[in-house]
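Missing here is one protein chain; the remaining ones are kept as they sit in the complex.
And then chain A:
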Amino acid sequence: MFKKHYLAVALALATSAHAADTTEQQRLQQLEAQLKQLQQTYQAQLQAMQQQIETLKKQAAAQSKAAVAAAPVTPAPAGDTTRANGFNPAISAVLTGTYANLSKDPEDYRLAGFVLGDEEVGPGSRGFSLGESELTLSATVDNWFYGQLTAALTPENEVELEEAYIQTLALPAGLTGKFGRFKSGIGYLNSQHSHVWDFVDEPLVYRAFFAGQYADDGVQLTWLAPTDTYLLIGGEVFRGDSYPVAGAAHDGQGTYTLFAKLGGDVGLSSSWQLGLGHLHGDAKERETDDLIFTGENSVNVVDFVWKWAPNGNTTVRNLKLQAEYFWDNEKGTYDGLGKVDLHRKGWYAQAVYQFMPRWRVGARYDELTPDKVPTALQGTALDAEGKTPRRSSVMLDYSNSEFSRVRLQFNRDESSGKADDQVYLQYTMSLGAHGAHSY
């Protein structure tokens, strides 16, 4: 490129030098020719414009005639009059309900080698139960900010503030900031709300390492690279109040994360995204059941998604492959039981295929690898007793429209080492504003 430009400059110089040699006559001729050319283009433009005026005149005349006979046309919405509720945020509600048939009592649920970070972690309750009903309000605040609030109404008649954040819209250089309570950007499923999951329940790695999903109060900053390949780099600082950290050590800045996403297309039919994430935090007197932990936690995630649809047309058939690999390090002291330095791993992989409009099938496999515990901790929840938690799932779902879905799922869940056969029937319905789905 560089060379080429030099060449052009050299050529230009050469020609000008040559021109100096030529007689005045030739230069005059050149100028004349240029002038002629200019005149011609100018005339062509004028003609085009005149023609346009003529046709417009004709059209206007024809239109005024036709207007009387023409079918009534609804005017464009530009003429809307002011309304008091014109600035209301977009409101959407998600209603879910589940019927579960579990062969083991969910009260006895445990994940071999892991403490349950939250009492709600597990396969859910038996029989009919209402899932969390989710209420979301969102709107642009002004030309600088976007805001969103998501509240989950639990079947126990409690309100949980899942997310409440503002996001910047106008930062330069590809930067975006987020403030408030939100789901962390690490991992693939972590930032997705449960109603867009492809299975009724979360993967075991999310249960084991994040007690569901990692959401906390804090700040996020991301940078989107100005490249054709999607590259997003981000970092977060959190209070540090969610499992696996706790106690909001360091005056409420207990946790930080770093993550990167890379993505692109392969041909017309496929697209992919690869993510790397790291979370580090301090736990101060974290209580889970009867165990109290003080120390450091770090969790690392690699996530990968591949989507395929013939010619990128998802309406008839499409396939989604997804896998995530987690590994952690928990280093510190369990009150009264002594020091630990645990290295644990886990992964899941799943495939969901829409084989005809409305119908999808899916399969998933989960596995966790616990670590050996010191003698003092034997017999506690952290002691896997040589077991490997694993689970296999299959599901079938049907969507009448974009807004409603009914799902049937079977799990063979060996979280505790013993098999639990689980059957779920679930509905998920969306009301109100048409939500846009992220990748």
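The definition used in the following text is that a contact is a pair of C-beta atoms (placed from the backbone, for glycine too) under 8 Å apart; a residue touches a chain by one contact, two chains touch by 3 or more; residues count from 1.
Assume contacts and distances are computed from a predicted model.
Engineer: According to its UniProt record, what is the protein name of the omitted chain, chosen from "Zinc/manganese transport system substrate-binding protein", "3-isopropylmalate dehydratase", "ABC transporter permease" or "Iminophenyl-pyruvate dimer synthase domain-containing protein"?
Structural biologist: Of the names offered in "Zinc/manganese transport system substrate-binding protein", "3-isopropylmalate dehydratase", "ABC transporter permease" or "Iminophenyl-pyruvate dimer synthase domain-containing protein", the one UniProt assigns to the missing chain is "Zinc/manganese transport system substrate-binding protein".
Engineer: Of the residues A:V196, A:V316, A:L396 or A:V423, I need the one that contacts the missing chain.
Structural biologist: Per the contact definition at the top, the residue touching the missing chain is A:V316.
Engineer: Please pick, from A:L95, A:L137, A:A151 or A:L169, the residue that touches the omitted chain in the full complex.
Structural biologist: A:L169
Engineer: Across the whole complex, list the residues on chain A that are touched by the chain not included here.
Structural biologist: Within chain A, the residues touching the omitted chain are 1-2, 5, 45, 48-49, 51-52, 55, 59, 71, 73-78, 143, 146, 167, 169-172, 174-176, 222, 224-231, 261-265, 268, 271-273, 307, 311-316, 357-358, 400-403, 434-439.
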